[in-house]
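Before I ask anything, let me first share the structure, which is written out below as structure tokens.
Every protein chain but one is kept in place in this view of the complex.
Naming follows writing order (A, B, C, D and E), and every chain is counted from residue 1.
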Amino acid sequence: MMTIVRNSWIEGLGKGDRAAMFLFFPVLLVLLSGKAAFAAEASKIDTGDTAWLLVSTALVMVMTPGLAFFYGGMARSKNVLNTIMLSFIILCMMSVQWVLWGYTLAFGPDVGGIIGSLSWLGLKGVGLEPTEGSTIPHQLFMMFQGMFAIITPALITGAFAERIKFSTFLVFTLIWATLVYDPLAHWVWGGGWLGDLGALDFAGGTVVHISSGASALIAALVVGKRKGYPTEPIHPNNLPLTVIGAALLWFGWFGFNAGSALAANASAVNAFVTTNTATGTAAFTWTMVEWLHRGKPTILGAATGAVAGLVAITPAAGFVGPISSIFIGAGAGLFCYYAVVILKPKLGYDDSLDVFGVHGVGGTWGAIATGLFASSSIPGSTDGLFFGNPAQLGKQLIAVAATWVLACVVTFVTLKVLDGIMGLRVKEEEEVEGLDLSQHGETGYYL
Amino acid sequence: MMTIVRNSWIEGLGKGDRAAMFLFFPVLLVLLSGKAAFAAEASKIDTGDTAWLLVSTALVMVMTPGLAFFYGGMARSKNVLNTIMLSFIILCMMSVQWVLWGYTLAFGPDVGGIIGSLSWLGLKGVGLEPTEGSTIPHQLFMMFQGMFAIITPALITGAFAERIKFSTFLVFTLIWATLVYDPLAHWVWGGGWLGDLGALDFAGGTVVHISSGASALIAALVVGKRKGYPTEPIHPNNLPLTVIGAALLWFGWFGFNAGSALAANASAVNAFVTTNTATGTAAFTWTMVEWLHRGKPTILGAATGAVAGLVAITPAAGFVGPISSIFIGAGAGLFCYYAVVILKPKLGYDDSLDVFGVHGVGGTWGAIATGLFASSSIPGSTDGLFFGNPAQLGKQLIAVAATWVLACVVTFVTLKVLDGIMGLRVKEEEEVEGLDLSQHGETGYYL
Amino acid sequence: MMTIVRNSWIEGLGKGDRAAMFLFFPVLLVLLSGKAAFAAEASKIDTGDTAWLLVSTALVMVMTPGLAFFYGGMARSKNVLNTIMLSFIILCMMSVQWVLWGYTLAFGPDVGGIIGSLSWLGLKGVGLEPTEGSTIPHQLFMMFQGMFAIITPALITGAFAERIKFSTFLVFTLIWATLVYDPLAHWVWGGGWLGDLGALDFAGGTVVHISSGASALIAALVVGKRKGYPTEPIHPNNLPLTVIGAALLWFGWFGFNAGSALAANASAVNAFVTTNTATGTAAFTWTMVEWLHRGKPTILGAATGAVAGLVAITPAAGFVGPISSIFIGAGAGLFCYYAVVILKPKLGYDDSLDVFGVHGVGGTWGAIATGLFASSSIPGSTDGLFFGNPAQLGKQLIAVAATWVLACVVTFVTLKVLDGIMGLRVKEEEEVEGLDLSQHGETGYYL
Amino acid sequence: MKMVSAVIKHFRLDDVRKALTDIGVQGMTVTEVKGFGRQKGHMEVYRGVEYEVRFLPKVKIDVAVPEEKLDEVLKAIQESARTGEIGDGKIFVYGLEDVIRIRTGERGKEAI
Amino acid sequence: MKMVSAVIKHFRLDDVRKALTDIGVQGMTVTEVKGFGRQKGHMEVYRGVEYEVRFLPKVKIDVAVPEEKLDEVLKAIQESARTGEIGDGKIFVYGLEDVIRIRTGERGKEAI
Partner (left out) sequence: MKMVSAVIKHFRLDDVRKALTDIGVQGMTVTEVKGFGRQKGHMEVYRGVEYEVRFLPKVKIDVAVPEEKLDEVLKAIQESARTGEIGDGKIFVYGLEDVIRIRTGERGKEAI
């Protein structure tokens, strides 16, 4: 239903790209009438849990600019602003999408295990009192989840950076968020079939990382290579900026993972410890492997390895112990290094900033590793294969497969349709000139 | 009284600028005798609320460097350090002023609804136990408020950046903080007449944004245009740095607005949600308007729009619902865009980094919008015009007007006096050479 | 015992530097068998305290990248990445060391007041329930302390930046962390003799700052001067990056100091207030002194002064009042300025980024000042000299002396041994070319 | 043909460009350079260490001109770049043996 | 000996370098420059203020060549730098009176 409505919109706007982005403004008018219901009394709120979730939400928010800098520093100088902008505008746009219709699709009352109903459209009925069994205001849960919905499409932007047409990208993101992210979040966390099945995903290995990593692979293939790739040298323009981004990601990820306990409790602490340990291990592993394999340890390698570790521990953070997290981190360093450094050149696609290699591969490894290392000795966890429960691994594999299929199919169809209607890439001379000037009329540095 | 003392000081120091800054050191001597009273027992502290306020205070602190980078990236390369320094030194200097005399003027026992008494000079009597009705230590409230007192004068620096004389700027800031900020904070939050009147200002629309925005306009007019403005092109030197600043501002603003609930409660959550929603909307609106109006969506536009949204939602954050915050954000995007892009060139003043256009206009819109959209369905709020209470709009207008008058008058007089005594601007050749070298003997980049 | 094992390892690896870093991987195998014990129930956790410590831990984590940027911006362009990498790789490596053996050495069951036993190797027995008398999970305390163990060796890197051989540096760091940091943390906080003695160190003046500052002095002397120092001009490559680092340090230090209360209580608030006040004062003092002494106030001075203030207030934060913190901050500004600007050129060693001048001198001053200004009117504190208890000063001096001796001796011996085995410095042509290229094969900027 | 190469102060660039286009010059090439000369440098202070920076940022404009336009161009540059203070810079004139427009292959005067 | 100095578009640099090394040129020196010419600049917009940026980033290649190689070099550059659009750039040829290799002190042709 929603797709049809949207497509007719796009057809009408095809010629005037500038206007294409006003897609969701009319929805506002509909919502003006139905005013949101707020409960004045905030019963059963735990201030400590609420404090932690408020902070966690802010921490996850800062990951999106962090990602913008991580990616931006790796682009060429002429594309630094555009690369940053792709994430930044998603932060802005998705902040509104989530409030208007994203949250209800993902977490609204379940419809057949597949999607949330529209009854919480515009946060109608999403109040300030905690929901049943929770110790934090419902809107805080909504906002915390909103930050996940923001960063996930931003992750994909690394795949088509340095060549995507800005207007098309905005439309793609809205569609992707609505047709991939929102249902997937529902399947896993919103009362949908994957959660019911018992697949474990503590903080978004499938929902966030596999979904974005798989979509990135498809996007890289459909959008095509950057002009000059891989013959022209493509130097990162500002590696200190990339490290700033990696640092903000690491910092914010404590909110992402430990915040996913939804309380300031033992589970949060466990997630915090495993997150830091896996990340350190992965970054160190990547650096050492690189040193052995290529002769030099690089800071881009360390930063990339850290992100790979963060990704891989995400689904497992609250389900495995610290020593297990060392193995998960080491695996992330190894597998993602292999994917980025050895596999990508062999296969020849141009995933500009290695979203597939890091998030697709790291997320898949993490989801599987959760099925291996999960231990019921951690509060709120069950056992995985290594602790005697092979069934869990099966559930994890189903979740992985379902995510891959949904993400790949919808991304492929959406991009193909948009290619026909709006075009996916900037013109060749715009790509040569750089997207900062051609898309935004700005120049990154006048130093 | 204090003004007279200060002026005679300044006369004596007029020739020796270096010494001019030691203004408040003597005060220390006075304070050494009266040792602050600390209560050993911390009764009725709520650890969750305290945790949240500790974090919020840190978050508001990081906004001032955030602002430094936001502004610094927009300056020309030769002025990048000076522009950053203006905010950074305020962070240092005001951290001391607030402890010594700022807090008691703003929040000390009320004197006639106008100012706080001096009885809490040097934090005498400001202890570690919560005050009546509060769940956090009194000193924590003091520190949280202190961060507001720090960022407010820093906001103004955008108006006279790239030409202000450093020594004069320091003196101006101390006077402004004491004669504008401290009384104003008292009027609204410290037991003064505007609070009594019932004017709503959740987190500082009047106290912080109108006061700085109005003063910025006056300062831009009194200090005069930069050499070459508007004929010479003035390119931002480092837009990624500006986005880093915007990201830190957005991040820190969660502490600013949601921390203003002074507890980890429903009101904080409401403020958090409206802050993020209004900001996303404003940034997105600005970008789209720019796209339609000028042909290209810019990242500087997105970042500026985000700040405009943050400003506008500040007074309203805990009083309006999420859907209302979309309208407030959209208004901020529109009105501030208009002020910065259309009004400023028409009127011809040189507000270097658009403090008036963003904080003056955005703050005024936010204060009025609070009177429109406030809804008693939010805990701790009352109704505004759209919810049947037109009187609230009147109170908001009185607060706006009072703030404008106080800020403009004191800023004008102070700058005129300082111009006579110390001079406001660097010499023309220093301006041409750049303030980094002429004022600080440093160069921003050797890349 | 551990040293011998390590040295034999190093001999075997001396020729193949790449492999030298795998030092601690074998330990993993040992640990795989003994699985960590986790308690499912989390009794007596206070959610507010836990929330605050979770946040504090994240804040301390972000200080290490902050330090990387603070240092990185001061290096020359050709060494910017290497300088950042030194801190970043420590963050990665020490995240693992701490979990494996660092924590048990520092905080494991006391052995003779000197060191922790190995019974908590690999976090065995370090669970998710609070320990006796604590309100936060044991693992959270472990992680919070881990962040201190990470940043401390990172501080030292400023002393030998721009010339250290990367492989040797990694080995040195592991040894230093194990033989200096871990015992010292035990002495002061882990149940060791300095804590028993009653020496006060709220958040690490001795453990963190004196230890790193003293070691830095030794390292600067042993490693020797950079080629061209002090005749060739050495310009910071990116001062805005340095200020980004200083801002993150200031921000994160709230977790460092106020988090050291281990609860969201009055002591945390006191530490927060004194931290901010001392820092502002120190930065302002440094800038003013510089202005008087050299004719211009610099932003590098303000940033350095801020760090000096943060260092000096660290041991005192929870033991002194706000007015005392002004004196401590002013002292930090003065003494560190003197050490960096006047003493260093006189003595002629090349402590590249002034670790000794800032952390050694500032930390020593702070530890002594704690003995002067501590006041029992602050919850959890005792009196210092100025409040009638001269004995406290004596204890502080013992702690200072012990720290200096341990740090200097072990650092000296370690560096000398490593010099013989692996070599401390890069080759001269590598130093000329820059460490980014020679050690990492990367270039910082392509702007 | 001659190549006129002028090292000037940064903030005069726009005026010089205008002066040149006013007399019909259609192209020029600009390079960021550092100049060392009679004009004294400035001091930079980093943590108390002072460096004299003797190389000052300047900008170099290269303009290829046909012989007959040389004097007019020299005059235009001199007048527009001049502030009367030390460090205004210098103009160097070289012989230019050939010019080729890459796009068209034109050579000599027409290619300028 | 001649000095050939070509101002070209950035993204042609690699091709030009290859073309030159293919015909045996062993050295060259490259400078980042900004060019002003017939090629129109672009607009930049900052908070609604539009600037026309007329100076476009170009790259200058300087190659010292012995007389006898001049034509070959000119041809190689022209062909490899050409896109056929305005702004492809120009080649300037100067007389070169001497060349010295610093390392060895060789002079003239051998030093190239």
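Criterion: contacts are C-beta pairs under 8 Å (C-beta built on N, C-alpha and C of every residue); 3 or more make two chains touch, one makes a residue touch a chain.
Quick caveat, the model's predicted, so the values are computed rather than measured.
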| item | value |
| --- | --- |
| For the chain not depicted, the shown chains it touches | A, C, D, E |
| Omitted-chain contact residue, chosen from D:G37, D:P66 or D:G108 | D:G37 |
| Contact residue for the chain not shown (choose from A:G301, A:G331 or A:G360) | A:G301 |
| Touching residues on subunit A - with respect to the absent chain | 74, 230, 233-236, 290, 293-294, 296, 298, 300-301, 304, 337, 340-342, 345, 354 |
| Where the missing chain touches subunit C, by residue | 228, 232, 432-433, 437, 441-443 |
| Where the missing chain touches subunit E, by residue | 3, 17, 26-32, 64, 94-103, 105, 111-112 |
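In this section, only the chains that are shown with their structure count from here on.
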| item | value |
| --- | --- |
| Given subunit B and subunit C, the chains that contact each of them | A, D |
| Approximate Å spacing (C-alpha centroids) for the pair subunit A, subunit B | 34 |
| Between subunit B and subunit D, centroid-to-centroid distance (C-alpha), Å | 45 |
| Contacts with two or more other chains, residues of subunit E listed in rising order | 44-46, 50, 53 |
| Per-residue overlap in subunit B, given as positions that touch at least 2 other chains | 46-49, 51-52, 55, 235-236, 238, 244, 294, 296, 298, 300, 441-445, 447 |
| Every chain pair meeting the contact rule | A-B, A-C, A-E, B-C, B-D, B-E, C-D, D-E |
